[in-house]
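Note that this complex is displayed minus one protein chain, with the remaining chains in position.
And then subunit A:
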Amino acid sequence: MEELTIVIGGEQGEGIESVGEILTKVLSQKGFNLYGFRNFSSRIKGGHSDFNLRVSSGREIYVNAERANLLIAFDQATIDLYKDQMAANSIILYDSKSVNPNNFADLPEDALIIEAPFQQLALECGNSIMKNMVAIGMICGLNQHSPMEFKDVIKDRFSKKGIKIVEMNIEAFEKGHDFVKEKGLYSIPLVPVTDSRKMFLSGNEAMVIGAVAAGCRFMAGYPITPASEILENLIKIMPEYGGIVVQAEDELCSVAMAIGASFAGTRAMTATSGPGVSLMQEAVGLSGAVEIPLVIIDTQRGGPSSGLATKMEQSDLTAMLGGTHGEIPRIIISPSTIQEAMYDMGTAFNLAEQYQCPVFIAADLVLATSKQSTEILDTRKFEMDRGKRVTDEDLLLQEAKVFDRFAFTEDYISPRTIPGQKYGTHHATGIEHGETGHPTEDPINRKKMMIKRMEKINSVTIGEDIKVEGVAEDILIIGFGSTYGAIKEACEQFQASGIKAGLAHLRLLHPFPAKQLERLVSMARQVIVVENNYSGQLANVIKQHVQDHAKIQKLTKFDGTLFKPSDILTFSKELV
């Protein structure tokens, strides 16, 4: 057995998240590759929540499995949601206090269904809240892991709450462990193939690490699902690195503060989701017009308006591409794995300073909140390039009273000074301006300035602008963001059945890597663009840039659920 999927579900507030955290901590330390995703509702207590953990003893994984091997149900919704998604010979544990076995009609016949007294055992230890620890004990026993490692993590987690609490939780864990042992229940154990040290973190956490490593020292944000985690994490760690994080009164202030800090020379960012992106659009225009670096993370969620705040969507692409009035240069990078999310921050800050324009990180809810195992951070990938900064010595030689901050140059990028530098003073205004930054409506200057700003980004590349895998003679599958995992596994399944399938995952969305994509599209017989939105925003962009329209098929999903590899396989079969 190479992999295993464990699902635990219940009402929000029943400690599902803690189970995930403890389980993944232990398994990650043991060297397994993991992918975890928490399904949650936009409320604090009540409402169904589940944690789906895929454990691999070998390769890295980028998506949840379609079928679960072990299901733990604290509530009926867990059974209802997963009854059609159980693997062969799966194990289902349910608590009869909250789940009615009379409703089990549709469960697979080969499943081993066990009534497990989670709540009762927890109560015996003093408090029903610890039923999640009972569950961890059972998982540990079933998968034949050593209880020691789990106990250490549990101790660590509760040590701040005092010895009594630690003991109670350990006892609950043991009761769960003993329960499955006494019943003689177990599954075939997984053995990790590597024991290399790994990180296990969410996309949001990865972007936080990436930002700090990239030299970002200012962040202003406003709470919003699913981006709040970025603000919360940065507020905790930024002081250790000498930076400042502010929770602003709204997104308008957040983004304006970031622009101000960036004007002063600091690498600055904000992070938000759809509604925040809408609010920030005017400032994005300012950043573009005054050529001040700015990094904005958009963890896209279901829109429009308040939409589906806790559900997956990739529907802000057109807002990032075309938002703000008028026309400005902008760069949009889209990470598709946790590792890319980390390193893309370095790229984003370098590009923002090199090209002096806004840079969007087009993340999405699944990328932001799912957790993946990934290699340890490599700091060498974060070399800071501060773009065309002018040195104090050069300024002394020039002795200009007003610096030509917006000078016309061959590559359209102007040398930049920052406050404090003598002979570097200048004006920055969103009004059309000349080389010193002062307003002018002169048509000749206007035309030159527009061309300068719009064309300076034409040379942008992030190295691997499109991630290409497989040879896509029969089917080319195109996507962006967290759908990478599902697309990758769909490709593998195609290949296993003899179909020459490949993927082209867009990592740079703007400026659009048209030439490379054109070539890939022309070589494939069938092209499917997979994305989580209604209108096929990416497909529409591709059609603007690629000749061969007829063969481009849209596979969209906008019901808030995630793409599975089988969705892509089914769609493709229907096409043929």
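Following the convention adopted for this analysis, a contact is a pair of C-beta atoms (placed from the backbone, for glycine too) under 8 Å apart; a residue touches a chain by one contact, two chains touch by 3 or more; residues count from 1.
In this text, contacts and distances are computed from a predicted model.
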Suppose you had to identify the omitted chain by its UniProt name; would it be "Type 1 periplasmic binding fold superfamily protein", "Sugar ABC transporter permease", "2-oxoacid:ferredoxin oxidoreductase subunit beta" or "RsbT antagonist protein RsbS"? "2-oxoacid:ferredoxin oxidoreductase subunit beta"
Would you mind spotting which of A:293, A:424 or A:479 touches the chain that isn't drawn? A:424
Please identify which residue in A:108, A:126 or A:260 touches the non-displayed chain. A:260
Quick one: which of A:34, A:61, A:107 or A:238 touches the chain that's been left out? A:238
Pick out which of A:201, A:230, A:277 or A:477 touches the chain that's been left out of the picture. A:201
Which is it among A:377, A:499 or A:514 that touches the chain not included here? A:377
What subunit A residues would touch the chain not displayed? 28-29, 197-201, 205, 209, 212-213, 215, 217-218, 220, 237-244, 246, 248-250, 252-253, 256-268, 282-283, 286, 290, 376-377, 379, 382-384, 386, 389, 401-402, 418-431, 438-439
